[in-house]
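A protein chain is absent from this complex, but the other protein chains hold their places.
Right after this comes chain A.
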Amino acid sequence: MKKLALPEDILLRVEKPGRYIGNEFNTVLKNPEEVEIRFAMCFPDIYEIGMSHLGIQILYDMFNQREDVYCERVYSPWTDLDRLMRQNNIPLFALESQDPIKDFDFLGITIQYEMCYTNILQVLELSGIPLLSSERNEDDPIVIGGGPCTYNPEPLADFFDLFYIGEGETSYFELLDAYKENKAVNGTRKDFLEKAANIPGIYAPLFYDVEYNPDGTIRSRSKNNPAVPETIIKQVVLEMDDTYYPEKPIVPHIKVTQDRAVLEVQRGCIRGCRFCQAGMVYRPVRERSLEFLRERAKTLIENTGHDEISLISLSTSDYPYLGELVNFLIEELGSNGVNISLPSLRIDSFSLDVMSKVQDVKKTSLTFAPEAGTQRLRDVINKGLTEEDILNGSALAFEGGWDRVKLYFMLGLPTETEEDIKGIADICNAIANKFYGIPKEQRSNRLQITASTSFFVPKPFTPFQWSKMLPLKEYMDRARTVNHAIKGSHNKKSIKYNWHDADVTILEGLFARGDRRVGKAILAAYKKGCIFDAWTENFSFRKWMEACEETGVDIDFYTVRGMETTEILPWDFINTGVTKNFLLREYNNAMNAMVTPNCREKCEGCGAAAFGGGVCHENKS
């Protein structure tokens, strides 16, 4: 066994050294000397979170199927190790070979949420890679980003050489081949980036310039290299059964957040909630076949030994064969002590039936997300859930034995009024009334409703991408209004209310809709010591405010201003398939509280049909 990158004194001094040793079952071991491309795949958060991410496992498996590529993993060292590595000049390393990241050809970073941006800089700095793309030379790895946040990559444009827009399965091999070819002809880094920029889905920020109007909005965006495309087209996998899906995912040694086998039943979502970025950018809905999932479920359990398998997607209730799949899993795996876990489902009799089959009703709480307190606002966001659905569903659940309910809402949604805000308390109260309306002997004794609110953040490529955010104080006032209304309600003893500070929300809004100028604030905040901003114990709003002020980034411009439907948006150069025209139509429908049918009910012509697959082309052949 090769020596570990960290000396034993350090390993014994840090929390959970198991994060840094690799050596897990199903880890791919190759001789780095025998491959042509070394790829370090990074999730910029701690091991437990990064190892819970399916996307990385898919790409890790896919890359390592190639004999000429060795893909390894790297995660963010926690703050304790971060300090020790800096003190002792230990470079960041990959888990498998324990070799420095600096020696790799690629550093691929998945960008799953805005509050990990400073962690990206941490990974680069600990690796000894210049933070700015423009300062890297021929010896530095190519730094490429992917994942949901890259649908607006501009705030990170200075730090990445390339972004991969869309699903990784389609274009990565072409990119790796281009890298090899470029190496074979002794091409430069820039030569490669130019080649890469012509591969579908690959965006190389350095070949594009942005100019601004005096009022701060974007005046123009232009290519500074004739050989690159104007727009970047999002990549989608169309054949969901004949694609990469790991049969032997790595089995972590330490307990990770998702310590179970993961079965992705479909991609995309038919629902079209107007606040939801994933629901728009992962269009069209594409499901995996029942046969594929049955076979893969068995293989996954056999090859990992997990005692739980989770069925995931954006909306697993909408998977057409959910009932059959669950029955199969219970029969096939239940006898071996394997549990089946389902994410939050829609609240209807079918879903409750499925849930009661796989869960111990007494122990689990029922989770669902009305998102808004009144029917009007649920129509504005196109939640497609009526008050009747919620109350009848709750009654069914209570009769089925559930007595703990978790409800998720958003505050600060476009058009939200005092009535909508208080409506959150009203709907909680109405659900509680349903419970206490059931004869005592037919329900359990005590009801526990936990209502949580988060603050709405407008995201690119959603109908609300133009919407205003609220000033910080206003968010907190709205949360207090909810709290007050719940405390004053008839069933207050059965309802617990959770909310959090809006500081993070403001920054999420800034990053989500920021342009290239925002990168300077991210760099400044990092230099002030901001890392692990998603972790409350590390988050410093004060440092972020200072960083924005010092770099001239006006947060209000990106948040409370709202954006004109006529202005050039920082992410306009990306083509997700869903047209701006559709988003605008949906925005107008929202303002009129008009509900749009889901993709299976009626096609609204969002544009995703252009990809030539998925739900858009069902029953049409």
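Definition applied: a residue touches a chain if its C-beta (ideal position, glycine included) is under 8 Å from a C-beta of that chain, and two chains touch if they have at least 3 such contacts; residues count from 1.
The working rule: contacts and distances are computed from a predicted model.
For the chain that does not appear here, its UniProt entry gives the protein name "Radical SAM-linked protein", which is one of "Glutamyl-tRNA(Gln) amidotransferase subunit A", "Long-chain alkane monooxygenase", "NADH-quinone oxidoreductase subunit H" or "Radical SAM-linked protein".
The chain not shown here is touched by just one of A:I254, A:L290 or A:V595, and that residue is A:I254. Contact with the omitted chain, checked across A:E181, A:D209 or A:E302, is made by A:E302.
Within the set A:E239, A:D360 or A:E537, the residue that contacts the chain not displayed is A:D360. Although one chain is not displayed, its contacts with chain A can still be listed: residues 1, 4, 8-9, 11-13, 17-18, 20-25, 27, 251, 253-255, 301-307, 336-337, 360, 363.
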